[in-house]
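For this depiction, one protein chain was excluded, whereas all remaining protein chains were kept in their positions.
What follows is chain A.
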Amino acid sequence: MVHWTAEEKQLITGLWGKVNVEECGAEALARLLIVYPWTQRFFSDFGNLSSPTAIIGNPKVRAHGKKVLTSFGEAIKNLDNLKGTYSKLSELHCDKLHVDPENFRLLGDILVIVLAAHFTKDFTPACQATWQKLVGLVAHALARKYH
């Protein structure tokens, strides 16, 4: 059972309230595909991913990024039950999508960097530590149903 202090919950929900889910999601997914190009293997039907500019402007990347981060939002509403929240998605990523769970950790770290660039000095060390904990737990929950 994960334990969240009141301060941690505040650091999460407080920041999340100011996040533009569509922009942030698009940015995070684009960076995943740019910084770790091998992740493009999961998106072969996304069209033009030939350069950073192409990736950033790609509408499918933007749409999917928004989807991914919206799901993150669900996790934030259910911090005390991440496993339950991600149970079905975990099965999906294993059985249908065949995504190596290492990629969840990569995306989580990228999301933290996107938040840091966006919130600059407001993204304090305490804030980062809480969000690193969150992305780690989300990655863990998504990997849980793998077999």
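What we mean here is this: a residue touches a chain if its C-beta (ideal position, glycine included) is under 8 Å from a C-beta of that chain, and two chains touch if they have at least 3 such contacts; residues count from 1.
The rule is simple: contacts and distances are computed from a predicted model.
> UniProt names the one chain left off this complex as which of "HBAD protein", "MTMR6 protein", "Cytochrome c oxidase subunit 5A, mitochondrial" or "Elongator complex protein 5"?
"HBAD protein"
> Have a look at A:15, A:34, A:94 or A:107 and name the one touching the chain we're not showing.
That would be A:34, which touches the missing chain.
> In the full complex, which residues of chain A touch the absent chain?
The missing chain touches chain A at positions 27, 30-31, 34-35, 52, 55-56, 109, 112-113, 116-121, 123, 125-126, 128-129, 132-133.
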